[in-house]
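Complex shown without one protein chain; remaining protein chains in place.
The chains carry the letters A, B, C, D and E, assigned in the order they are written, with residues numbered from 1 in each.
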């Protein structure tokens, strides 16, 4: 996949297959959306190299949102552990599939499709745990990939894409850049 | 991939491996963005079942845009045949890669990443031909997947995602729905 | 993979992508080992067809064991949600890798290798959630696959394999058959 | 695939995803068959590493031939851009599928099968563009792989294979070596 | 791969996983080259559906030849069991790799490349057994795929490809058609 070989079995130790990366709540105030995603990676969990999956801990502040995003290299099954989460994805026919998840309930986000998770509870945080079908799923958050990439996507492209004028492009970009 | 078997070799004829689907310019006035994409599919080209690739003809009107979109199941190499096309994609670190393509020049859109093609010439149409690494690449156009899916993504999600208010959500949605 | 096509998009509904299969504790007294594993499947979660992953809820009674087993088609990352679980796997050089997992801690079981989970707490049940890199991982429990398959593996094979005599084969088989 | 990792994202620049390799007609007089194939590669287009596809520009002189050949690692869809090209492939039941392609018409060469492209116009060059389902498709030209490999295939093998005598083997080899 | 599902486990019996297809010498006088290849298939060995490999028994008459051929979907490792076999393949740089195999010696034919096996002993038959990396490898025999496909490849293509005249094309074709 990425040119990194498996662990050399002679150097592997049990700790290479264990991680406490998901053990503590993520900081949901680091971004304005109010969410945190912590993923197992080949760095924090060397033993999952070449294994083709990863796990993620998703914390969402009250009324917080994991904004519409896609994983170019993974499908995802998420299981709600705490709270009340509205989830949804849009397929390639532009149909949206949405559900409200309570603890223990699971939902599939098919590979590469735009999806979101919204904590509909304005008072309590929500928690979900996800399996992803790649050890390196990658993530593109739709509003930031379009409005605040570096360098920025040309205004003309965004104006025509969202059918807004240059001032609105600038306003959205500014808000998103915090 | 999709449960459709290969062609039964006893029923296959040369015409199953040939198509003129890409031979005529697409109608770029069918959508407000000013583009047309025609793809070889297992329907118009039955012989490409199980072959893992497809070809696309991309016509773009003067000043027209193939809006930011992603193919959940394919990477793409596009070759400009006519005109002057500004292309770009955003990677999972939110870096944008952009180029101006003149006839004969090619560009890679890595698998599953958001990309666009903009005809910078306001007088002449542009034409590109693309190879895609799946016989069924799928496409999600970012502005329509977010603002005009059916049923619609909840306003609250779009307000928080793009940091706009409900009126702006409604305005963008209306514009995009034409 | 298994000849089952994707969901027909025209018949898909949001409920095809949602399941509450993992929401309730499994019955750990159905077997003598004291464990229950509930998996998302193409039956209880039709939307995960072709997505290449599944999720499992693992309940283990106090002092209960998920006995040494392997998934022929999947690697696994397990995250402890409750309790104190001793986990381990053996690699193809016959080295064992083992860890004690407390809530929030995760462990990798590489593809196809024999592994176990043991609830070291003799008073409280344990709970883990796992992602698996196949929508149909399959499971072979080592003691039952060897001693209580139907029809049974020949005594001579088991005697020589485990270097025990026929009476011991019969005794182990009887115990395992309950 | 080949041990080359992806581009290091920190070193990638937009030019790594762009190439003008296909922009100019190839030199069809470099070989006696009268064709030129220029391919995007991981060298001239570093960004297509790991993307699983490539594009090719195929120029054929008047009455020129891309001789029967196969790509061991790729299927191909070719689109005629100029001229009048007779294409064909042979399947594993020894059935030949052939078509005449005019500009805009496309044809599939299934993975690994022997195929050819012949410019039936004795006055004008032909041009086609192809997508291939591998970033490193490889090519074996049947007459040169059999008659002019280095070292050569033993005469006895060629005599028996084509049911010709040693003089004919020598004559064909000499012609093909120019 | 080919739309055929796995065996329904409820209908599977041990005989679905066993075959004596390779137990008897093939008839090497059915073709003028003097060889016979018998392959395990999803028909004679239903249990190897979806398993991604097959086995072949290769019998070669004294001075017989398995003519240059390629498997579009498989690499092959062949092990000589009897006799004295000259084997070789040509790579995509037109280099030939050749060896003489005595009983117990093995040789690799990389995926999709043209290769041959020649029994250099003019008095005794030879026998080899091969593993192939597909349950449906497919075979294209170079001389027959080029000269005796149905319908035939156009004479003009063969004349230019092998640099021979129309009479030689006809002669080779006639010989190969027996």
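Convention: contacts are C-beta pairs under 8 Å (C-beta built on N, C-alpha and C of every residue); 3 or more make two chains touch, one makes a residue touch a chain.
These figures come from a predicted structure and were not determined experimentally.
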_Touching the absent chain when the full complex is considered, from E:27, E:95 or E:124_ = E:95
_Residue by residue, what part of chain C touches the chain that was omitted?_
32-33, 65, 67-68, 70-73, 86, 88, 90, 92, 94-96, 98, 110-114, 116, 118, 138-154, 156-157, 160-164, 168, 172, 175-176
*Residue ranges of chain E at the interface with the undisplayed chain*: 9, 12-24, 40, 45, 47-48, 51-55, 75-77, 79, 81, 88-89, 91, 93, 95, 97-99, 101-108, 110-111, 129-133
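In this section, only the chains that are shown with their structure count from here on.
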_Roughly how far is chain B from chain D, centre to centre by C-alpha average, rounded to an integer in Å?_
28
*In chain B, which residues are in touch with two or more of the other chains?*
3-4, 88, 95, 98, 110-111
